[in-house]
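Accompanying notes for the structure given below.
Missing here: one protein chain of the complex. Every other protein chain is in place.
Labels run A and B following the written order; every chain starts at residue 1.
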Amino acid sequence: MKAKTEYLFMNLPQRRGFVNITREVEKVVKASGVQEGMVLVNAMHISASVFINDDESGLHHDYDVWLEKLAPHAPTSQYRHNDTGEDNADAHLKRQIMGREVVVAVTEGKLDFGPWEQIFYGEFDGRRKKRVLIKVIGE
Amino acid sequence: MKAKTEYLFMNLPQRRGFVNITREVEKVVKASGVQEGMVLVNAMHISASVFINDDESGLHHDYDVWLEKLAPHAPTSQYRHNDTGEDNADAHLKRQIMGREVVVAVTEGKLDFGPWEQIFYGEFDGRRKKRVLIKVIGE
Partner (left out) sequence: MKAKTEYLFMNLPQRRGFVNITREVEKVVKASGVQEGMVLVNAMHISASVFINDDESGLHHDYDVWLEKLAPHAPTSQYRHNDTGEDNADAHLKRQIMGREVVVAVTEGKLDFGPWEQIFYGEFDGRRKKRVLIKVIGE
């Protein structure tokens, strides 16, 4: 069995945003030499997500509006977590909707994707350094 | 390490619906010859889900009503994604709640399941051909 681990550093200038990381994952899969296996891609921070969906800016806008409706940032006093001095309780909630991780099949050395699948990093409490883990296993 | 990949074709006649695909996944696991490992099952389209829950029609009705409340289809003009000519923005939102994929343990050659676990395909924008990927790895 082969295994390869890489860490991707993220530091978004705004509180919330989505970044397409598909190319970075493809590079790690290629470098791993794995032909048949799986790749795990996960946020290493608990107020961020990794998810698969469409690379369409209108949809990303819709996600942002929708998540803000389901788990509003303000008033920050509505969340007990924010009594700790944080103001990011909503980010921990939004991340549960969008998910922590994806697992993608590697077939014949490539991400085994449908026509529109792209991997995104979703940031809900940015303006600080965070990491994404990419782990490939297989043969 | 052994690996086996199969694609399941779906084409639901209605916009939304749930299909039990547990038997199909079991067949692929058996055919793979894997005794100890994992199986990944994921929607290959970004307006559909694969998830594990109960095979109970009342619950599926509840999911449908609940998802429509959290991410309504109409008015379609409320979503910027639909400015692209699509009317399926809500499907991309619903799929995030229900998830893209499941990973299931394979133990002694079988899906290592609790008493009520069943695997479902969840369609949120049907009436077109879609695929589910089943990938088994292990030994």
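The rule is short, and it goes like this: a residue touches a chain if its C-beta (ideal position, glycine included) is under 8 Å from a C-beta of that chain, and two chains touch if they have at least 3 such contacts.
Quick caveat: nothing in here was measured; it's all calculated off a predicted structure.
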Identified contact with the non-displayed chain, of A:21, A:34 or A:71: A:71
Touch list for chain A against the chain that is not drawn: 1, 3, 5, 38, 40, 42-46, 70-71, 79-84, 89, 92-93, 95-97, 99-101, 103, 130-131, 133, 135, 137
Hidden partner chain, residues of chain B it touches: 1, 36-38, 51-54, 56, 58-59, 61-63, 66, 70, 97-99, 102-105, 107, 112-117, 137-139
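One rule holds for everything that comes next: only the chains that are shown with their structure count from here on.
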Where chain A and chain B are represented by their mean Cα positions, the distance between them in whole Å: 20
